[in-house]
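Structure provided below as structure tokens; questions to follow.
Missing here is one protein chain; the remaining ones are kept as they sit in the complex.
And now, chain A:
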């Protein structure tokens, strides 16, 4: 069953100081099945973040529309949880209060909230840090809290915009495994944007490759690797083969993007 439908969505940013408008995203159509995990892979500036922001309702498409469960997306809402690349925990709230933010906005009673928060604190491995301020956490822990905060809201779909982009390679690997483990257990529709080829393959059941600016879908590659996956997966032959294929696809775009700037 198709849960998310991106229908001919494009985005143009108005030109500044006489320059023509910038086409960030060419008309793009993507259908995402319920409980599917897709990654959107592309070089920087290909409009993949713009696409995600449009799905989140934080940006408006110039043409086309986004349908979630048959309803058109008009603005941001609790049914689409988002994890940003920048650290967006509320610095004045503790880890537990951050995770409870969406629930509190919904008016859920304190006691119910506490149960859900405790559950997600445990799932993302932050036991003992509930009462820390974001400032006192490492980057990886902050992003784990951000994932817990988005999931605690029980959204229809989880949107992630290069959430591990600022982390070191080792931490990033651990975070990928943690996210995947949660997904394997709980099932959730996930749309994950990244420029990291390995990350795109490791997490997804389907990788959507985008071209350099203006962004459009170049190709889609199904990832038929078995679940549950862990870090061993990254050294298997099947994984390497996919990686080689995607490297070819993305390299041409990266070269194009690099020469443009």
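Methods note: contacts are C-beta pairs under 8 Å (C-beta built on N, C-alpha and C of every residue); 3 or more make two chains touch, one makes a residue touch a chain; residues count from 1.
Please note the rule applied: contacts and distances are computed from a predicted model.
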item	value
Chain left out of the displayed complex - its UniProt protein name, from "Transmembrane anti-sigma factor", "ABC transporter permease", "Xanthine dehydrogenase family protein subunit M" or "NADH-quinone oxidoreductase subunit H"	"ABC transporter permease"
Selected from A:11, A:80, A:172 or A:216 as touching the chain missing from the view	A:80
Sole residue of A:149, A:172 or A:229 that reaches the chain not shown, by the stated touch rule	A:149
Residues in chain A touching the chain absent from view	56-58, 75-78, 80-82, 84, 86, 88, 90-93, 101-102, 105-106, 133-136, 146, 149-150, 153, 159
